[in-house]
Structure formats: C-alpha cells, structure tokens
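Omission of a single protein chain aside, the complex is shown with its protein chains in their original locations.
Now for subunit A:
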C-alpha cells in the first residue's frame, strides 16, 4: 500500500475546462456581467462576483425520455395504509407524479456561478482598446528574468549539464587513450591462460608488464574528471515594462455639486481599472482646481470642499509642471481626464485652448473631457442645445483637428456607455462603418 500526499500538488486542474466554459458561454456571460455592473456600485466593480446565465446556452442534451405522457411506475417505501387496488388522486401539478418521476436532466432555471475578479474585469472591459498605442514607450526596468546562456565550468550541482559533461569525459578518455575495461579483461584472461599452461615466460612477462602499464594508465586518467564538468549557465535579463500615468483634473469650485463629483469619480475609477489592465505600472496624479490648481491626494481630491472662481488653464499649467518634473513623455504614457461642469472664467478661454493645443495634447496619449451635469439637466439638453463655455472652447479645438474626446454625462448610468464609447476598439468601429 502506498500513501501519497497530493495536497501540495498545484491546484486549478480544471482551469483549462473553466476557460473553455467561459469562452463557450461568452456572449451570455458578458450580458450578465454588464447587467451586474449596472446594478453594482462602481467602487465594487473591481471584484469578482456571482452571475447567472440562462441554462439553455450551456445545456448538454441527450436522448432521454420526457417526464410527461406514458405510463410510469414507481416502487416506493413506507406504505402505511394502502392495499392492492387502491387508487390515489393525482397530486396537483399534472402527470409527472411521484418523486422519481422528475426527469434527471437539469432544470430550466438559470445557471448561477461565481466569476473571479480577473474574469469579471476581462469580460467587463473586453473589446475596449486604448486609443493610439503607437507611442508606447519602454522605460524603467521592473522585472528581472533569467535566460539560458550556454555552459560554464562552475556552478551548483542542480545545474549540472549531465549530457555535456559525459560527452566531455568521453572525448577526453578517447584522446588520452584511457584503456577500455574490455581490453584489460582480455589481457588478464590471456595471462591466466598462459599461467595455466606454464612456460613461455617471456611472453607472459611482457603481457604482465603491459597489463601493469594499462592499469597504471587507467588510474592516472579517471573515468570522469572535474575538468569535464559543465554547468548550465543562466544570465539575468531585464524585461522592459510599459508604464502609464493618469492625470485626473477636476474643477472643485462651488458650482460642482456632490452629484457631479460622484459622476467624475466613477469615470476616473473606470479609467483606472482599464489602465491597470493594460499597463503593468500605472500612477495617478490628482489635480484639482478653482482659480488656482494644486496636486492633492485622492481623499482631498474627492472630498474636501473648496471655494473660488474657475480658471481651467491653472490646472493645465500644473499638469505641465508635473509632467516636466516627474513624467517625461519619453518614458511615460500620459493619459488625462478632465471633469468639469463646464464653467470657465470668460477671459481664460483662449489661454486654456492655446495651452491645451500647444503643450498638453502633444504629450498626451489621450485626453478626455467629461462634462458632468446635474440629474435634472437631462431634459434641457434634449431640447435646447445649451453649450457651456468650456464645451465651446474645446469644440473649436476639435474643429481644428485636435485629438480630444469629449462627452457629456448627466446620470451615473450613462457613465459606462460613455466610457465604452470612448474606448471602443477602433477596428470594431471601422467594421461598423463599412456598410
């Protein structure tokens, strides 16, 4: 009998099966994920969760009898009062009476199961793509990997290259004419034979001398020598890692309500999750501004109130300064998302536009402007084409060919569609355009 401890064996043996299952039901799961995401708080998005899909799509059919129609018979234990020939009213619910009457297949209910965080996000962000990846830089080295690089004469025993060592030993033995065991054996046998017969002492002596010489030689040239040993050599290689920085710019002047900040936060959240899926290393810089701009931490960014006027160019200048100091465009992918209610001081428009066009946009991979409105705005925008001052400024930039994305959002359920629209995979768009 053997006892084998399998507990330390790597788990996840059915991972490949699971992936096949997810791939199979992808469309349905994706729909379920979107639905779940709609119900869920965006801060919770970064978490796996249970989804349920219609069982029909993953059904495994087989030839089986239907539960309805035909004669069924049952053998049941626990008879208390029946005698032969008794009749019993059918239980309500139709023909398939008795407990064993139910068919052995799965029910028609939904199929519920849990997705891990990664699977959830993959499906959630699937078919989104970063715009314009051409500029991706390689920069700071983050990982050190090992790579096979030939052989070496020193090393640890685990790295011993057995085949190579034995081959060296073999060639050395041949080169130095180390006697083969068969040779010695043959010689010995001949000596033995001569000794038995007696006489012919001259030949015998010569043979003995020869044997001694060969034995001596065998001792001098060992079967394997430290000089033969070779070890596998590994050398460290550095793997470049793409990195990105994400600038969050937000107007925090008095006109921005909690609702608007919430919308902005949700958008940043999605952007962050998205970027972390694409880049190994993502940094975030929060810049808030009123009439002057400041880099702050996340807590302050979203929560602490501030009063003052609104000068957008101040934030752009602050961003320019930080980029200059810490994030050289040569080695960083720069993303910026600006959220505002659209107010700007009247004389700042041209300054902002010029700054954006000449300085910010050229260094950015992507610049998104998100105009957040209050919940009640929605009706208005439908009828009257009301444009805020900032919207007008940016619109004119786009007309002049600036690479800038802008959207307006009033309700938090619009966040995700807007986000999807901004990052939709380009080739999908191209295909869609072809009639």
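Here are some notes:
In this section, contacts are C-beta pairs under 8 Å (C-beta built on N, C-alpha and C of every residue); 3 or more make two chains touch, one makes a residue touch a chain; residues count from 1.
Methods note: contacts and distances are computed from a predicted model.
Per its UniProt record, the hidden chain corresponds to "Spore cortex formation protein SpoVR/YcgB (Stage V sporulation)" from the list "Rhamnose ABC transporter substrate-binding protein", "Electron transfer flavoprotein subunit alpha/FixB family protein", "sn-glycerol-3-phosphate transport system permease protein UgpA" or "Spore cortex formation protein SpoVR/YcgB (Stage V sporulation)". The residue from A:113, A:221, A:272 or A:391 that touches the chain not shown here is A:113.
The chain that is not drawn here is touched, among residues A:80, A:148, A:197 or A:413, by A:80. Annotation: of A:61, A:181, A:305 or A:346, A:61 touches the absent chain (contact as defined above).
Residues 1-7, 9, 11-14, 16-24, 50, 58-67, 69-80, 82-90, 95, 97-101, 103, 105, 111-114 are the ones on subunit A that touch the missing chain.
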